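One protein chain omitted, others in place.
On to subunit A.
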Amino acid sequence: MTSVDVGIDLREAEQFLYREARLADVFALEEWEALWTDDAVYHVPVDPDADPRTHMSIVFDNRGRIATRIKQLQTGRRHSQRPPSRLCRSVTNVEVVGVEGDDTVVTSVVQILESRDRGRTWWVGRATHRLRRVDGELRMAAKTVVLVDSDRSLPTMSFLI
């Protein structure tokens, strides 16, 4: 059970995560959305051990809701992103931790500085990506970000984490 089985090695995984991070930072919305598979799940839990179907999450989007989230940003009337947050994030501690079916599971640490009129917010969490090769291109089938303070009081976070 190594990443070689499906041909996604650490270097390729890292390059994908860096690209995804940059697209989210600069609000390259269409390109970011195109990274998802059709069965995608985008999840920012409150309690990572709770069942998201029966418990509150900060984000729990299927593919359809990811599209809605993007469209909402594209209206230009998503007030909490007007003007858009200024973002710069770093992705570190990348590990290819396993293969499940067609997917390679990659974990990382993400740190994001968000600057808005209200001030600066420092967001830190552990991310898990499920990466899959679809028609020769890497895609993400799932992304979960567990914020360090996910169950504490959080300010508005309406950018793409």
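Here, a contact is a pair of C-beta atoms (placed from the backbone, for glycine too) under 8 Å apart; a residue touches a chain by one contact, two chains touch by 3 or more; residues count from 1.
Here is the rule we go by: contacts and distances are computed from a predicted model.
Undergrad: Which of the following is the UniProt-recorded protein name of the chain this complex doesn't show: "NADH dehydrogenase", "Aromatic ring-hydroxylating dioxygenase subunit alpha", "ABC transporter, permease protein" or "Hydrogenase"?
TA: Listed in its UniProt record, the absent chain's protein name reads "Aromatic ring-hydroxylating dioxygenase subunit alpha".
Undergrad: Would you mind spotting which of A:15, A:80 or A:115 touches the chain that isn't drawn?
TA: Final answer for the missing-chain contact: A:80.
Undergrad: Taking the full complex into account, find the residue in A:15, A:72, A:90 or A:115 that is in contact with the omitted chain.
TA: Among A:15, A:72, A:90 or A:115, only A:72 touches the chain that is not shown.
Undergrad: One chain isn't shown here. Among A:13, A:44, A:106 or A:142, which residue touches it?
TA: Once the missing chain is taken into account, the touching residue is A:44.
Undergrad: Can you list where subunit A touches the absent chain?
TA: Listed in rising order, the touching residues are 44, 46-47, 50, 52-61, 65, 68-69, 71-72, 75-80, 82, 117-119, 151-158, 161.
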